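Of the protein chains in this complex, one is absent; all others appear in place.
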Amino acid sequence: MIKVGIIGSTGYAGQELVRLLIQHPEAEIVWYGSRSYIDKPYADVFQNMFRIVDDVCMDDNMEALANEVDVIFTATPQGLCASLVNEEILSKVKLIDLSADFRIKDVGVYEKWYGIEHKSPSYIEEAVYGLCEINREDIRGARLIANPGCYTTCSILTIYPLVKEGLIDPNTIIIDAKSGTSGAGRGAKTANLYCEVNENIKAYGVASHRHTPEIEEQLGYAAGYPIVVSFTPHLVPMNRGILATAYASLKENVTDADVRAAYEKYYGSEKFIRILKPGVCPETRWVEGSNYVDINYKIDPRTNRVIMMGAIDNLVKGAAGQAVQNMNLIFGLEESTGLDLVPMFP
Amino acid sequence: MIKVGIIGSTGYAGQELVRLLIQHPEAEIVWYGSRSYIDKPYADVFQNMFRIVDDVCMDDNMEALANEVDVIFTATPQGLCASLVNEEILSKVKLIDLSADFRIKDVGVYEKWYGIEHKSPSYIEEAVYGLCEINREDIRGARLIANPGCYTTCSILTIYPLVKEGLIDPNTIIIDAKSGTSGAGRGAKTANLYCEVNENIKAYGVASHRHTPEIEEQLGYAAGYPIVVSFTPHLVPMNRGILATAYASLKENVTDADVRAAYEKYYGSEKFIRILKPGVCPETRWVEGSNYVDINYKIDPRTNRVIMMGAIDNLVKGAAGQAVQNMNLIFGLEESTGLDLVPMFP
Amino acid sequence: MIKVGIIGSTGYAGQELVRLLIQHPEAEIVWYGSRSYIDKPYADVFQNMFRIVDDVCMDDNMEALANEVDVIFTATPQGLCASLVNEEILSKVKLIDLSADFRIKDVGVYEKWYGIEHKSPSYIEEAVYGLCEINREDIRGARLIANPGCYTTCSILTIYPLVKEGLIDPNTIIIDAKSGTSGAGRGAKTANLYCEVNENIKAYGVASHRHTPEIEEQLGYAAGYPIVVSFTPHLVPMNRGILATAYASLKENVTDADVRAAYEKYYGSEKFIRILKPGVCPETRWVEGSNYVDINYKIDPRTNRVIMMGAIDNLVKGAAGQAVQNMNLIFGLEESTGLDLVPMFP
Partner (left out) sequence: MIKVGIIGSTGYAGQELVRLLIQHPEAEIVWYGSRSYIDKPYADVFQNMFRIVDDVCMDDNMEALANEVDVIFTATPQGLCASLVNEEILSKVKLIDLSADFRIKDVGVYEKWYGIEHKSPSYIEEAVYGLCEINREDIRGARLIANPGCYTTCSILTIYPLVKEGLIDPNTIIIDAKSGTSGAGRGAKTANLYCEVNENIKAYGVASHRHTPEIEEQLGYAAGYPIVVSFTPHLVPMNRGILATAYASLKENVTDADVRAAYEKYYGSEKFIRILKPGVCPETRWVEGSNYVDINYKIDPRTNRVIMMGAIDNLVKGAAGQAVQNMNLIFGLEESTGLDLVPMFP
């Protein structure tokens, strides 16, 4: 059994990690970290876990934790993981960071978009960007995983094959993304109250959202050169789910068959990526509770653009599920172990 | 492997059966019955099942089906199961009926409340009421299971120990129940459109809902004499979940300890019934997607009433989960096989 | 024009007062009080008011305010109004308090249920309970109005005629109430976040909610003797609306005609109370945005109980609308002035 510690287990992503890991046949959670709820029974915070989890919440002591577990997940705000990590810890345990601290290779870009100083820049180079379908081989040998962001997972996977194959002009990419409200976290903010979110849709972080450089970096690797994209997130009155609607201009003479072939080439044998039948649009409800990414596209001959669409559950493939997928890869397990979750509808 | 056929697999309860059974280690669905979608791929109806279920929908031929499977689930409107069942079928397969056809022992009561003629009254006597925590032993040997209704499962389990132990006056029972909208089915009715249900709460079927006699019959067995109750269902703008808030007058000198002891006596070792800590109210979100029943109560010394509260997922413990639990019992499996579902939140 | 000051204008009830009063032909808001947002433009807090309200938020100085306005509305947490009121203020302005401070005549009951000391008990006797349909005459001459609570308005109006006419046994009354989430206020609490409230229903404050003694006091006046009731509130995932489902045992030989006659006697000529056609259940959506109370009942001959149902918009008839109705009465205006709001659906 892999012994697991979670720092930040009482946020939405942390709790989803718990849900997945207690159903994982090869893992065992031994540390429920939560600075806000130290000594409180975990199931008092999340009543769904009553009679399932008996543990109490522990503090954030990563050094102590490193002696007790095989892998640490940090599901905490940006900055925390970078402030705690050190060589001794990395020599003892694997670290899968769900925050943004190690996702961006250029520390200057990180510091500019996140507005904070990076406390451990020396580990950025080593960290592997844990987008399993693309970086699978590097992940297997990693000590430190930068688990991708929710919007970025959905956006990159939706667009990647067309950039990689050179079918679209990457600098025409516009991503209009829509997220359920669990993506906003469990902090007590007026803006996230039920009556403020319900019966509303809004854009936010327009031309300034922090997931933008992460998308650009990864798609830039696929393109082979730096690119810039437009990325606009929106808040949707639902609990879970991200839908990315992405637009790009097709290169000359690209056909529908070319586009489908590109998706098939990269994802045809991927378990968690479902390329839908022609004409079927991804919907977040069909992936809810699961690790699937549903993807499809439509070519508009009038504008010569392709509209690419992808849907994920932001808490699973966009956070906890992908983190477990990374853990499975690192520890040499079948990649889908504990992730055979059938989407729950309605 | 138990071979399973489902008649009515494209309603909400039928689809939930599919979700549970494809994750069940000892069962295999070989017949996806759906009169409305014959020959259509099942995953075209429920896109969540894409690449998980490859079968096409079949018709409702119970006789043909009886030759191919070990157990048939009927998740169809009342009247259908009773019109199809016969001795030959029951000699070949087990039958778990999710409709109301065999729940009520007095055929006159059934015909009065449901307003239809019962086509197979001769099987009513044999049918076992499949409320597992109460009728476990009878279920094991049954050929024909009447799977309880969603409201009734929640209401009966919430109240049962106090009636059984004689702590309350059964004729003072008032059940005010609230259900998510999946309980209204997948039929295309104006009243169930998004904009009609959203931002609204209403009572319906006041003093006339068909689950009333079912509750009365079962609680009457517990009391040892016939009883009448008030039962009022309400429609809540959410997908899943039933909350029953039940009121009754305590018999003289009944203490809080007596009430808790009664719950512990009947449910203390039940896997799927969670008696919550004192002061914690059941909430539907904490059981969503799972087979749990969360129960608690509060005594009001000012009125000498006890307020009993129970929460279930109407599609799991209130329908498909309980049906699988019944199947497990009939086939001698561990009762919780395939039902170790951790509630999903948020 | 009646000059109006609002203390607590940036809560949900306060903002609803603003919405109603800026559409009121005889009133003018001159003071938007909000301790939390002093000097901030009101329309920056509530963007719906952009280009409609140009004022900035002011502090809570009731003494200063008393010199500038004809009427003060306090839409603040309990305790504040009682701590600010004094004879000089009441000699200058009318005061309509939307909090609970002056609703309960017995200060001991208030202090017990609210757990705070009452700072101005000497004004309790004078205060008039502002349930317009019942206390209309007393309201006209009042200086200090205790605007009723949201649950209480709905509960009392739903039950009152049957108690007043002696058709039910008041001590058998059980009120199961359901409220939209705006009733929980605009404070930043984890429990009221979108993802915590959405897809859930729960009871809270069981056998201990503060609106209980208020209901008991008012219905006790109608009965002519003290009564106790069971009252259980529930939180519903919707913005607005309260539905009260109330149960009581009918006195001997009471007929359906008697019950209907009682409702007609008290409400037949009331503009804001709509007694629905037989068989039609009140639904919160049909009163949303308006000052209406929709009421109906069903007699259950099997249990000899009557099920009474009432629906209001908690922010209008349950708070701001009723407050304006009280203002109209005090200032000798047509009672419905500014309240001819057609319910908005969907």
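Think of it as A, B and C in the order they're written, each chain with its own count starting at 1.
Quick note on the criterion: a residue touches a chain if its C-beta (ideal position, glycine included) is under 8 Å from a C-beta of that chain, and two chains touch if they have at least 3 such contacts.
Everything numeric in this text was worked out from a predicted model, so none of it was measured.
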Touching partners, among the displayed chains, of the absent chain: A, B, C
Residue in contact with the excluded chain [from A:I2, A:L21, A:A184 or A:V229]: A:V229
Per the touch definition above, residue among C:N48, C:S208, C:T255 or C:N304 touching the missing chain: C:N48
Candidates A:D70, A:D101, A:E165 or A:E196 - the one touching the absent chain: A:E196
Contact residue for the chain not shown (choose from A:M1, A:I38 or A:V206): A:V206
Absent-chain interface as seen on chain B, which is shown: 12, 181-182, 184, 186-190, 192-199, 237-239
Residues of chain C (touch criterion as defined above) contacting the omitted chain: 12, 15, 19, 22-23, 46-52, 182, 199, 239-240, 274, 276, 280, 283, 285-290, 294, 340, 342-346
Touching residues (missing chain, whole complex) on chain A: 171, 174, 176, 178, 180, 195-196, 198-204, 206-207, 228-230, 232, 234, 236-241, 243, 245, 247, 281-285, 288, 298-300, 302-303, 305, 307, 309, 311, 346
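Here is the rule we go by: only the chains that are shown with their structure count from here on.
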Approximate Å spacing (C-alpha centroids) for the pair chain A, chain C: 46
Distance between the centres, which are taken as Cα means, of chain C and chain B, whole angstrom: 38
Chain A-chain B separation of Cα centroids, rounded to whole Å: 37
Residues of chain A touching at least two other chains: 12, 182, 199, 239
